[in-house]
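The complex is shown incomplete by one protein chain, all other protein chains being positioned as in the whole.
Chain naming follows the written order as A, B and C, and within any one chain the residues start at number 1.
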Amino acid sequence: MATVAGPARGNAIGEALRQARKAADTEYGIWSWIATVDHKRIGIMYGVTAFFFFLAGGIEALVIRLQLATPNGSIVNADQYSRIFTMHGTTMVFLVVMPLSAAFFNLLVPLMIGARDVAFPRLNAFSFWTFLAGGIFLNASFFTGNIFEGRLGAPDAGWFGYATLTSRQFSPGHGVDFWAMGLQILGIASMASGFNFIVTILNMRAPGMTLLRMPLFVWMTLVTSFLIIFAMPVITVALFELMFDRLFNANFFNPAAGGTPLLWQHMFWLFGHPEVYILILPAMGIVSEVLPTFARKPLFGYPFVVLSGVAIGFMSWGVWVHHMYTTGLGTIANSAFGISTMLIGVPTGVKIFSWLGTLWGGSISLRAPLMFAAGFIAMFTIGGLSGITHSIVPSDYQQQDTYYVVAHLHYVLFGGAMFALFAGIYYWFPKFSGKLLNDALGQVHFWLMLIGFNLTFFPMHISGLLGMPRRIYTYSGDNGWDLWNLMSTVGAFTIALSILVFMINVAITARRGDRAGSDPWDGRTLEWSIPSPPPPYNFAEIPRVHALDDFWHRKYTEDAQGRPVPIPAGAALAPEPEHAEGGHGIHMPSPSYFPLIAAIGFPLIAVGLIYDYAILAVGAAVLLVGLYGWALEPATEE
Amino acid sequence: MEHAAAGSGHLETSTGLDNRKLLMWLFLGSECLFFGSLIAAYLLYRDRSLGPPFPSDRVFNGVHYEGLFDIPFTSVSAFVLLMSSVTMVLALAAIQRGNRRSMQVWLLTTALLGTLFVSGQAYEFTVFHREGLSLGSNLFGTTFFVLTGFHGAHVTIGVLILLSLLAMSFQGRIQQKDSLNVELAGLYWHFVDVVWIVIFTLVYLIQP
Amino acid sequence: MTLSELRKKRGAPERPAEPAADTGHREKHPGPLEYAQIGVVLAIVTAIEVGIYYLDMAHGLLVALLIGLSLLKFSLVVLWFMHLKFDNRVYSSMFLFGVFLAVLIFLVALSTVGGKLV
Partner (left out) sequence: MRFLRARRIHLSRALSALLVLGLLALLLAGCETDTPQNTFDARGEVAARQRDLFYMAMWPAIAILILVCVVLVVALLRFRRRSPDELPKQVHGNTTLELTWTIAPALLLLVLAVPTVTAIHDLGRPPRADAFHVNVTGIQWAWQFEYADLLDDRGQPLTSLGELHVPTGREISLTIRASDVIHSFWVPKLAGKLDAIPGRDNVMWLKADEDGSFSGQCAEFCGRGHAGMKLTLIAQNQEDFQAWANEQRGGGG
């Protein structure tokens, strides 16, 4: 490889950078992680980071539940409660479910389509570091108050940040500034990975991997990525408008100047509803991978499931007003969006029935991944059906902003997304660690979580229907809500316990887990055809794909009755043969520090906007150094 | 200029399309939503300002206010940006034929035209500000400055990209085989121009 | 051991770096003359736009004409200068999806909030 002369060459700093980059090109050590552009390592970092934020968001949830366990709770005051539930919502959406999905995109997409990496490995590293920077920045807001006096500095206007509550007048302090800019930074990270995965999926497929041979998870990643790149700009603009209002006295959401707070709601939900599908589609993709493997049966009606996923992606643009039925938009708007909301239930239903069809007649191994996937189906069905009740607009006038909605959204995002993500963790853990998670502990985790989850959130349907509004920090004892809230609190701690079991499981497995071979579950997709953990270059030789579930077809052929017959030849089962020698040269991208440097620029710019323009200038300089260094350094260097 | 790493191992992509060019088009598609949101906010609040200054002549509370917009001036500005698109595409045509010198001339011209446009905008902002228009003055000030300001920021970034390309070409790093770099910068540049075509019509020419 | 050493040890011969050929160009791009011609057309259309702005005509007609002319300019730049006329359809679909989505959702949104569109 001809080395292109870098601008950094010839001076000491540049030389040091080159040396550092070289040093990072090893398999071990902290620098090899910091400068990595390997999609698998980035995926693992995404997952671990998101899990830490999950614990943070979970602790916030427990505080909320403790406060509401009994009437007139006094664990936190109204102000602290506002900040904690705002951070809980923001954290769980932007710092947990989205990045956990991103972790799976990173880990799996290149493996599933038979690629050596994503299309833009450094952009990928940039996404991760920007996400981390945004997450830390957002949580740093807690410390802008005086935490020892119990004054938290976190945002206090809800994760949805409805104007005018977010204006400087009604939310003094810097909480909302941190929130807006934190989301802005996280948006950059999501957009970058959205672009990256679309290009990767369209362009990096192995020979023969036509679009309709792609695993369903890859399809869902594609749809999700499109939703990300088209939905994020809308919230970006909305957040800019909010920042202009707060920092420079602009009037976007100022009724006194003739502005309307509804503009914020429209923009927020124009982004927000596709966002809901950004959260749930990857989960659907995971389940669609887990079920066929553990039932030893292909996904029922694959083209229909793909189509319904794509349909959901399109339709998600036409339902945003169902978050705004009670804002008084008029009968025509409410009718139209009521009907569109009902319609989006159809492709969702198709998916649920297709999953049942996949299980039916299979040979189902009831291991932890399958249990979580099955739990997902049941819980998501409840969430989907309560969603249908929301489309009955006049009935929703009653349920809007009550605990009924809290129940609904948690059935979708926890019962749905988190159950599926745990299914994915149990399923793919052996692929990336080389060790199988303990199944018995997995079962304990599953049942505790299922029971705890239902104990927490099912009663919320009832407290909501009994008239309990969301986001109240306290309630009196005469409303009949006490029992339901107490149940929710007990349930929340049961969930916490189940998460503890999971962490113990990971710890035990790390010490003395069963070694997993390359294909512990009798998998169907390409990632199981390579060693566990996969080598940095994934495939010694790029596979040639002949069918959907290609790896399965390498292991089994079908007899006349359609029953699979194992192919006896061991060769087909062997993890990639070592014939890289004679074959293609494997050309991996070199590690780079510049994505990290560029990412550090963003929180500096944000802090600068809030406190001091000098910091902003430093941040901008750091960002520019990162971007120029990145653009000018060669992608690969030997 | 575009930060890209060619994929690993694949020299040919599954679709036959270049990774970086695909990325650029996706980015531009996504930018449509960005500018769409800004333009929508402008349209929503057009003619809803509760006080002067106004974009065009108007009687308010019995007082006649002269509009701020100077159509001849802005038309010249719009023309300048439009012509910069022509010079941009000529730069691309030049490098695709291997004519580096010609490309450099056209790139420089484009960057200069872009700078001229941004300077015109800065002048316009100054004049408007002297007339009492600011981000906080009324809805018109808010939406106008934010919309055109973000557009101006895009043009500025475009100029920086063009100058970077120019610098690289003087180092001999933009050869005929690297014409994709120029093409990508061009796509971005034309997009910014196209956005101005829309803004010029919807914001300046069409008055309620 | 560094990854590059590992790779060398595996004996993978390095393939010489070639610039990725952009096979996205299905047809040849037009030449400078054509570009210049389109530039002239764009200039003329702009002049017409500004001209009719000063004409005294019905508001509806003016709006329709102006939008029509700006669409024409938009298409000329996108199709020729950005080569969508000549390049692979995938590129144009990515872009046009964004354009149409933006127009569609904001038309609906504006009419729902009661915004004046033009």
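Basically, a residue touches a chain if its C-beta (ideal position, glycine included) is under 8 Å from a C-beta of that chain, and two chains touch if they have at least 3 such contacts.
Quick caveat: nothing in here was measured; it's all calculated off a predicted structure.
Participant: Tell me the shown chains the invisible chain touches, ordered by label.
Facilitator: A
Participant: Using the definition of touch stated at the top, determine which of A:M342, A:I567 or A:V618 touches the missing chain.
Facilitator: Among A:M342, A:I567 or A:V618, only A:M342 touches the chain that is not shown.
Participant: Among A:I113, A:L132, A:I377 or A:L623, choose the residue that contacts the chain missing from this document, as touch is defined above.
Facilitator: Per the contact definition at the top, the residue touching the missing chain is A:I377.
Participant: Pick out which of A:N203, A:S391 or A:T456 touches the chain that's been left out of the picture.
Facilitator: A:S391
Participant: If the hidden chain were put back, which residues of subunit A would touch it?
Facilitator: Within subunit A, the residues touching the omitted chain are 78-79, 82, 156-158, 162-165, 170, 255-256, 258-262, 295-298, 300-304, 326-328, 330-331, 334-335, 338-339, 342-343, 345-346, 349-350, 352-354, 356-357, 359-366, 374, 377-378, 381-382, 385-386, 388-389, 391-402, 440, 443-444, 447, 450-451, 454, 458-459, 461-462, 465-475, 478-481, 484, 556, 558, 561-566.
By definition in this document, only the chains that are shown with their structure count from here on.
Participant: May I ask you to sort the chain touch graph into line, ring, star, complete or other?
Facilitator: complete
Participant: Any idea how many Å lie between the Cα centroids of subunit A and subunit C?
Facilitator: About 32 Å separates the centre of subunit A from that of subunit C.
Participant: Identify all positions of subunit A at which a residue touches two or more other chains, and write them in rising order.
Facilitator: 202, 230, 260, 263, 537, 584, 586-588, 636 - these are the residues of subunit A that touch more than one other chain.
Participant: Where in subunit B do residues touch two or more of the other chains?
Facilitator: Counting only residues that touch two or more other chains, subunit B contributes 6, 13, 15, 17, 19, 22, 26, 29-31, 33, 36-37, 44-45.
Participant: What does subunit B use to touch subunit A in their complex?
Facilitator: Residues 1-10, 13-15, 17, 19, 22-23, 26-27, 29-31, 33-34, 36-38, 41, 44-45, 48-50, 135-136, 138-139, 141-143, 145-146, 150, 164, 173 of subunit B touch subunit A in their complex.
Participant: Taking the complex as given, what residues does subunit A use to touch subunit C?
Facilitator: Of all residues in subunit A, those touching subunit C are 1-2, 22, 25-27, 202, 230, 260, 262-263, 266, 270, 317-318, 321, 329-330, 333, 536-537, 580-581, 583-588, 590, 636, 638.
Participant: Taking the complex as given, what residues does subunit C use to touch subunit A?
Facilitator: Checking each residue of subunit C against subunit A gives 1-4, 6-7, 10-17, 90, 97-98, 101, 104-105, 108-109, 112-113.
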